[in-house]
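See below for the structure under consideration.
Of the protein chains in this complex, one is absent; all others appear in place.
Order of writing sets the chain letters: A, B and C. Residues in each chain are counted from 1.
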Amino acid sequence: MYSAKVMDHFEHPRNVGEIEDASGVGTVGNAKCGDIMRIYLDIDENQIIKDVKFKTFGCGAAVATSSMATEMVKGKTVQEAMEVTNKAVMEALDGLPPVKVHCSLLAEEAIHAALWDYAQKNGITIEGLQKPKSDIHEGEEDEAEEY
Amino acid sequence: MYSAKVMDHFEHPRNVGEIEDASGVGTVGNAKCGDIMRIYLDIDENQIIKDVKFKTFGCGAAVATSSMATEMVKGKTVQEAMEVTNKAVMEALDGLPPVKVHCSLLAEEAIHAALWDYAQKNGITIEGLQKPKSDIHEGEEDEAEEY
Amino acid sequence: MSKLIYLDNAATTKTAPEVVEAMLPYFTEYYGNPSSVYSFAAQNKEVITQQREIIANALGAKTEEIYFTAGGSESDNWALKATAEAYGNKGKHIITTKIEHHAILHSAEYLEKRGYEVTYLDVDEYGVVKLDDLKAAIRPDTILISVMFANNEIGTIQPIKEIGEIAHEHGILFHTDAVQAFGQVPINVDECHIDMLSASGHKLNGPKGIGFLYIRKGVKIRSFVHGGAQERKRRAGTENVPGIVGIGTAIERAVRTMQERTKKETEVRDYLIKRVLEEIPYTRLNGHPTKRLPNNANFSFQFIEGESLLIRLDMKGICGSSGSACTSGSLDPSHVLLAIGLPHEIAHGSLRLTLNEEITKEDIDYVVDSLKEIVAYIRQMSPLYED
Partner (left out) sequence: MSKLIYLDNAATTKTAPEVVEAMLPYFTEYYGNPSSVYSFAAQNKEVITQQREIIANALGAKTEEIYFTAGGSESDNWALKATAEAYGNKGKHIITTKIEHHAILHSAEYLEKRGYEVTYLDVDEYGVVKLDDLKAAIRPDTILISVMFANNEIGTIQPIKEIGEIAHEHGILFHTDAVQAFGQVPINVDECHIDMLSASGHKLNGPKGIGFLYIRKGVKIRSFVHGGAQERKRRAGTENVPGIVGIGTAIERAVRTMQERTKKETEVRDYLIKRVLEEIPYTRLNGHPTKRLPNNANFSFQFIEGESLLIRLDMKGICGSSGSACTSGSLDPSHVLLAIGLPHEIAHGSLRLTLNEEITKEDIDYVVDSLKEIVAYIRQMSPLYED
C-alpha cells in the first residue's frame, strides 16, 4: 500500500517533538476526522528555518508526510519553504495511495499555518502565504470540505 | 437420479414391440411434451391379458414405467389390471423423482386407454374404467393439464 | 465405469490442474482479507490486481474496468438490472434476443414486471440475430441492447461487431453475455463497441463460483450486491481470492492456448458432425454450419427423446446434454431450439456435444458408433418412428 520511502518515514519519523518558544506553530486537521498535525518552526533573523518539529495524530501517510515535510523545510528560508507543497512532499515519498492524498495536504497546511503564525508574530508578509483556513487556534470545525 | 430398478427397466425394457391384431391398443401423451406411450393388449376370452407390448417416446422414467406396467398387467384379468395404478408402478420401481411422477401417470393412462379400446370393441364394461381423456386416437391436444 | 468421454464442456469444464495449483496457496497460506492494512494481506491485494490485468489485457480493456462476481449469472443480473436502474430516467426500453441464457431472460422478465419494456429479437434458422430487426427495434427510449456473444446450446456466434456499431451509433449501451465465447474466440471490447461483458470461470477451465463483469469506464451502473467497499465500491463481499486467482490463471491459459486449441477442436468437431450427418438418418445439425463455437455440435434426431438418449450414452461413458424438456422436468423443450424454428417433437430429440482439447478422433469414432446403435435402438421402440 505504501512506498518504501513512506514506510521508512513512518517507521522512523524525523523531527518528532516540540520546540519551546517556537518562532511559529501551526496546528491543522480535526480529531473527528482522525488527523491533527502540529508543526513547530524555529526561524532565525535571516528568515532561515533552523529547526522544525512536529506532532501528528493520524494515519501512516499523515506521519510520513509530516516527517518528510519537516525534513524538506529544515534549513530553508521561509520563502523557499513555501515551495514545499503537498505535491513536492508526495513526490519525495515516491507517491501516496489516492485515498491518502489529503493527508499530504495537511502537511502543507500545517507548515503554512506555522509560517503564518511566525509572520503574524513578526509583522512580516510572506509572498504567496494566505491565512490558513484550518489552524485549530482559530475556529475549529470548518475544514471538513477540503478532502 | 433414478433407482436401480428404474435403471434396470430402462436399460432392458421388457415387452417392447407391437401386437398385430391386438385386442386393445391405447396411445397417450403428446409428442410436443416429449412423451408418447402406446400399449398393445392381447386379451383372451376369459378376460385374461395373455400378452402385452409397448412403444414409448419419452424419458427414462417413461420407458421404465412402460416396461414395469406391462410386466405388472401380464397374466392378470382386465379387472385386476385396473389395480395397476401409477402409484403401484412407482412403488414397484422403488420410486421416481418428483418431476417424473407424471411419466408414471402416462403408463396408467395408456393401460386404461388400451382396456377402453378393448371394452369398446367387445361391448363390455370394466368396473371403474372411464373413457380415457387422452387417447391420441381421439382429439389430440387436450391432455397437457394433467402433469 | 472405466471409459469417460466428457462432451459437456459447455455445461462446465474440468478445472485445469495448473489453475488449482495457482489457487492453493490462497486458501491456507495467503488467506488474509485483501482489504486489510497489514502486510500479510498485501500479497492478496497484489495478486488480485494481477488477475485484473490479465483479464483486461485479454479483452483490450483497462484494469479498473474488470469487476469480479460470483459467476456468469450474477454478471448478467448485474448488467441488466443495475443499468436499467441507472438509466431508467433516460428510458425504459431494452432489446435482447429470444435465445439468451435464462440469466438474461429472467432478469429481463423481472424488469418487465417493474415497468420496463423488453423487445426479444427473433433469430434466423441458424440462430443468428437479424441486424435489420435490431435496427427496427431501436426506439428513442432504448437504453440497453444485450445480445449474447455465442449461444450456449447451438454454439452460434453473433455478429457482435455489427451489433456494437449499431448500438454505438444510436448511443445505446451494449452488453454481451460472453460466458460461452470468452476464451474460445478473440474478443476486443473496443473493436466491438462492447460496454459490458459477462464471463464465468468454470466455462474455461477455471473454478466455479467466480466470474466477472467488464464495465466500460463512464458507464453509470448501480451496485447489484450492496455492502462493503470492495471492487471500487461497486460489488460488495470479501474478495474470493482463490477464485480470482483461479479465473485469472484460467484466462491467461485460455488466451495462450486459444489458437492451437480451437484449431484442433474445430477439426475434431467437424469430423464428428460429418460422420453423424452422413451415418445417422433423419438427423439435422442445429446452429450455424461455420459461425459457431469451435467446440460445439448440436444435433436433432427425429423420433427420439433426449433424456433417453443421454442416459444410454451415459451407459457407454459418454457425457452429453439435451434441450429436451424431459431432462428438466418442464413441459417445453429448449427455448433456443424453438426459436430457430424446430417443432417441439424434434427439439425433444436434440443432443449437444461440446468438446475440449483432449478429445480425439478416436474418441469421436467411439461416440458416433455408440450413437448410431443407441439412436437405432430408441427409434425401434418409438411409437413415432413407424408413423
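Quick note on the criterion: a contact is a pair of C-beta atoms (placed from the backbone, for glycine too) under 8 Å apart; a residue touches a chain by one contact, two chains touch by 3 or more.
Quick caveat, the model's predicted, so the values are computed rather than measured.
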{"item": "Sole contact to the chain not displayed, among C:51, C:151, C:321 or C:334", "value": "C:321"}
{"item": "Of C:72, C:183 or C:349, the one touching the omitted chain in the full complex", "value": "C:72"}
{"item": "Touching the absent chain when the full complex is considered, from C:127, C:242, C:333 or C:349", "value": "C:242"}
{"item": "Residue in contact with the excluded chain [from C:56, C:86, C:131 or C:225]", "value": "C:225"}
{"item": "Absent chain, residues of chain C that touch it", "value": "1, 4, 6, 8, 11-17, 19-20, 24, 27-28, 31-33, 35-41, 69-74, 76-77, 101-104, 106-107, 109-110, 200, 202, 207-210, 223-229, 236-243, 307, 310-311, 313-314, 318-322, 327-328"}
{"item": "In chain A, positions touching the absent partner", "value": "10-11, 13, 16-17, 27, 31-38, 54-60, 62-63, 97, 99-100, 144, 147"}
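Just so it is clear, only the chains that are shown with their structure count from here on.
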{"item": "Between A-C and B-C, the pair joined by more C-beta contacts", "value": "B-C"}
{"item": "Chain centre separation (chain A, chain B; CA means) in Å", "value": "91"}
{"item": "Whole-Å separation of chain centres (CA-atom averages), chain A against chain C", "value": "56"}
{"item": "Where chain A touches two or more other chains, by residue", "value": "none"}
{"item": "Shared-contact residues (touching 2 or more other chains) in chain C", "value": "none"}
